[in-house]
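Starting off with a structure, shown below.
Note that one protein chain of the assembly has been removed; the remaining protein chains are unaltered in position.
Chain IDs A and B follow the sequence of writing; residue 1 opens each chain.
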Amino acid sequence: MSKKRIIKFFSLALVLLLAVTALAGCGGGNDKKTETETQTQTQPVNLTVWWWGEQEAPGAQKWMDETVALYQKEHPNIKIKTVLQSTDQLVPAFKAAAAAKQGPDIQYFWGGVWTLEDAWAGSLVPLNDLIPAEEMKHYINNNERTFDGKQWGIGWYLSGNAIAYNKDLFNKAGLDPANPPKTWDEFIAACAKLKKAGITPVAAGVKDGWFGGWLWQLLNKQTLDSVDDIKKAAVGESKFTDEKYAQWWGKLKELKDKGYFNNDVASLDYQQGQDMWLQGKAAMVFGNDTFFPGWIKQMGVDKVGIMQVPVYGTGKMADTITVTAQGWGVTSWSKQQKEAANFLVFMHTPDRIKAWYDNTGVLPADDRFDASAVQLPQMKQMNEWYLTKPSLNMENFIPSMLEERGIFPGVQLLLSGEKNAKDAAALTEKAIKEWRSSNPAALEKFKNWIGK
Amino acid sequence: MKGMNQATDLVSTGSTEKRAERKLTDRYQALLFLAPAVLVIVSVFLYPVVKLVQYSLQVQDYGQWKWVGLANYRGLLNDDIFRQAAKNNAILLLCVPILVILSIFFAILLYEKIRGWQAYRSIVFLPYLLAIPVVGIVFSYIFQYNGILNEILRSVGLGRLALDWLADSKLALPTVMVVIIWKELGFGVILFLSRLLSVPEELYEAAKLDGASWWQTHWNITIPQLRGIIQFYSIVAVITMISWVFNYVYVMTKGGPGTSTMVSELYIYQQGFRFNLMGTASAVGVILLIVTSIVIFLQFKVRGGLDSDTE
Partner (left out) sequence: MTRNKLTPGVFLKHVVLMFMSLSALFPIYFMVITSFKTKEEYVYNKFNLPHSFSFESYSQVFSGGNFIKWFANSMLLTFSSVIVVAAIASLAAYAFARLRFRNKDILLNFIIALMVVPPVVMVIPLFNFLVDMGLINTMYGVVIIYVGLLLPFSIFLLTSFFKSIPTSIIEAAYLDGCSTLQILFRIIIPLSMPAFVTLTIVNVLWAWNELMIAVIFLQDDSLKTLMVGLTAFQSRYNLNIPVTMAGLLITTMTVLVLYIFGQRYFIKGMTAGSVKG
């Protein structure tokens, strides 16, 4: 290499380096505009929305793009930037943004503790002053996001749990598809018949953990009266090894011992378990209704039945259908909170609510939604249950440590045959104790959350 | 010591004055040569590492940080899931000797240039080209209870060997280790091969003339020639097993079944992003940093420092 080329190479590297450092030096301060709370119509406003949902409600992206376009047309001074997050990125990205107090104005949140943890951390503003009570009362499931008398987020669309079943396979096993099992005993009898006919009764996959949480909340709620019961066990007023909280593990063990799950339940992810059912390789699946429209489209409207989770318990929540509202919060560092809230209200205008349903087939979290628009009988049924016997999704009312260290591992080990019901219950109690000792700040918040 | 000898060899070629001069220019030049690297490393690492240490001594009380001294560290030592994570990382270290031996083995096979060696060489490196999430997803399917591996085993009458590879607490970690080795091997092979290709061929010719066997040749020539790279590769592999296996575990098992495949990075992820305990998450980071520094430092000491493999 000649000297000239060496010098050339070096100066290039140096220039690159200088460029990078120079940009690093002068870039700051751009975003620190001071803006007053009350902005006049003419001042340009930039809103950033970080969201999720296309993944479970296909069509959401299209609706979002439409909604933004319409809103920007109505308010020419407002520009909205939406960033669709991937599932694994949703939480870490927001935590990073919260630590730096810079990020979105509007953030997507799952319900309950998923919203409130961030509210407690000071990352959210209460919406009571930003959205009129008259408007807010129409939103469904507000109580998921209430703490200290304030509303820390609002719902967008509903996501509830029921069992979907394959009518053909029910017929094949001599079961009446019009009368699915209602009680636990009927359920066990139906499973026995299906198994005898060579059909896997229930498809599931617990390798990635999530489905363990669903099983837990759907079965354990049956012996409880309200979500406050679960909060009580969380803060230590009762124990997860008490009969009331441990009984469901026995029901799960019963299903496992009798071979009513697919034999690879421990090695499949949740989605793979669902796929199995979609293939027609199993009769029933614990499902999430945001997926029902897609499944029904794939399998045919006459083939899919939906039923409630069979009842064994006698708690007040035994015969309910759990539902959560996936939704939104406005960040505490946002410089245009009022504008952000206005956009959320726009999402709930009648036209947008209807458009949401038209795009996704998923039920919106607003009681002004005209249910007569719902075509699929299965979704009509879900909507009716939501109106008549809803209950909160308990998974949103427990510390995540209980899930990650107690419920997920407990379900996995029980279904792989390595733990019995009693050990699994002990594992959840151990997990909650660890949470209490390692996170006293959260414990305080949970104590204030009970019954309020 | 060898390093010392080499230094004396060097300076013996010049006068005392010249030696002093060389030393001065060396120091001056080293400063210049290192400046850009140090600048970038300090700007990227200094702030996070200082923050890491700071967070590790605090807990977050919803928006406010409070000093708690060493409480996070004590909490870690009392947490049996952390101990399990540490133990699992230690077990993963077993991959290091396996990787080193297999890499050298394949590098030698390829170096001997049997027919089609170029094709083999391209193929052996393929797994390393794939992103870890891809590898994880694909192997999750292969190792399912009713996945292709077990289907093959059953069809050839080895049904008893068709185990639940990723869903049995005793098997999950070894299975993950197989995948890690599968993916990381290519890098080792190419690394050793590229070093072998710059070994003077005369050395091998001489051994051939002496009538040395295959083993003798490689034991006496190849291995000593590779020593520096073995040291490099081992350290990189050790660090990989301690701090860069998150994606494998996250995609294939999420730490399960139970907590049987929990590793320190996943532990950090859970603590920081799921449990809102950035303090303990940071404490793990600090522990990792300290432990590895000590291991690497001892390694250098034992091997006689940096100059050990200059001839």
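In the analysis below, contacts are C-beta pairs under 8 Å (C-beta built on N, C-alpha and C of every residue); 3 or more make two chains touch, one makes a residue touch a chain.
Predicted model, so just to flag it, every value in this text is computed and none were measured.
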{"item": "Touching the absent chain when the full complex is considered, from B:64, B:118, B:155 or B:216", "value": "B:118"}
{"item": "Selected residue (touches chain absent from view) among A:86, A:143, A:375 or A:448", "value": "A:86"}
{"item": "For chain B, the residues touching the chain missing from this view", "value": "6-7, 9-10, 13, 23, 25-27, 29-31, 33-34, 36-38, 40-41, 43-45, 47-49, 51-52, 106, 109, 111-116, 118, 120, 122-135, 137-139, 141-142, 148, 182, 186-187, 190-191, 193-195, 197-202, 204, 228-229, 231-232, 235-236, 239, 242-244, 246, 264-265, 268-269, 272, 278, 281-282, 284-285, 288-289, 292-293, 296-297, 300, 305-307, 309-311"}
{"item": "Residues in chain A touching the chain absent from view", "value": "1, 3, 6, 9, 13, 16-17, 20, 23-24, 26-31, 48, 50, 52, 54-56, 58, 81, 83-89, 92-93, 95-97, 99-100, 102-104, 210, 269-271, 275, 278-279, 288, 290-291, 298"}
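The criterion applied here is as follows: only the chains that are shown with their structure count from here on.
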{"item": "Centre-of-Cα separation between chain B and chain A, whole angstrom", "value": "37"}
{"item": "Chain B-touching residues of chain A, taken from the complex the two chains share", "value": "13, 17, 21, 24, 88, 91-92, 95, 117, 120-123, 207-209, 263-264, 266-269, 272, 399-401, 404-405, 408-409, 412-413, 416, 418-419, 434-435, 437-439, 441-442, 445"}
{"item": "Residue ranges of chain B touching chain A (in the complex, touch as defined)", "value": "36, 39, 43, 59-63, 75, 79, 81, 140, 143-147, 164-169, 250, 253-254, 256-259, 270, 272-277, 280"}
